[in-house]
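Once you've had a glance at the structure underneath, I'll fire off some questions.
All protein chains but one are shown in place.
Let's turn to subunit A:
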Amino acid sequence: MAEEECNDTDLSEKQKKEIAKWFLLNSPAGEIQYVAQDLRSVLNDDKVYEEAALEAFPLYNKSHLICLELPYRSGDVLLTSYNELNGNEFLDPRTAQVAMVDHVKQVCTEVRPAADEELASPYVEDFRCALDAEILKYVGEAYPKGFCSVYCDKGKDMEGPGSDFEFVIVISAAKNSPQNFCNGSWRSIWNVEFKDDVQMLEVKGKLQVVAHYFEEGNVQLDAEHECKDATMFQAPDDCAVSIANIIRHHEAEYLASLEASYSNLPDTTFKDLRRKLPVTRTLFPWHNTLQFSLTKDIQNELGIGK
């Protein structure tokens, strides 16, 4: 992103648009609408803002795995790059519907049934559906307010055994408490490769947690973890249970390691930045100038404090 010297010429529209896009894309989880408001004010150019928003919002929504309600309370749809059919159409395989969304307003405007060619073949759908049910159960237990979906990323038209296919499991949980100055989100993306020749499933997960607390300050957590596992290629229901167990296990382990990182903070990691107290375990003796000269002499002799 361009570093601008402010001189006599104003920024070009293109430059303003790029800056606007940058702010929108880098909004913390759950805060893009607030950023948008402030940005409009600063930009003072609605035309540029709207152009930037049209480009930035879809990218933000997909990267944050935003979840929108489907009309007629028929369910929810996640916005991801895996179920995107075209710019603003997203597939929800669970209800076999396609949702049309307005990215900037972050709402679902219309919904229609999915066409056959948009869905997976019956063979693949068996596996997908069983997995979806297990994941739904897991997410319901583990996340107070989580959303999930299973998409077929490769090989959706495979007719029967002897072929490979790949699923992507997306789990997205967000908690927005702007009144408490705190927002956060948990995103899991699990890739499952069904390898027919070796009769194995390779599972790869990417977990991302972010949190933002901004009451009289601005503190953000950014944590990320990748993991791998494998299991046997079995019947759809058995695969589903195995995969869900793998996910449950790794995610619980990750949460525990996050908690450990936090409990290490006060006495170990933070200490590398600044101790709570000097080694003497007393406050610094500001009034004692004699001690200073002594300390200085000692430091000079020992060659420290340089």
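Basically, a residue touches a chain if its C-beta (ideal position, glycine included) is under 8 Å from a C-beta of that chain, and two chains touch if they have at least 3 such contacts; residues count from 1.
Please note the rule applied: contacts and distances are computed from a predicted model.
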Mind telling me which option in "RT22 protein", "Pantothenate kinase 2, mitochondrial", "Iron-sulfur cluster assembly protein" or "F-actin-capping protein subunit beta" is what UniProt lists for the chain we can't see? "F-actin-capping protein subunit beta"
Among A:42, A:115 or A:198, the residue in touch with the chain that has been omitted: A:42
Which parts of subunit A face the unshown chain closely enough to count as touching? 1, 3-6, 11, 15-16, 19, 22-23, 26-28, 31, 34-35, 37-43, 141-146, 173-175, 182-186, 207, 209, 211-214, 216-226, 251-252, 254-262, 264-266, 268-280, 283-284, 286-287, 292, 295-296, 299, 304-306
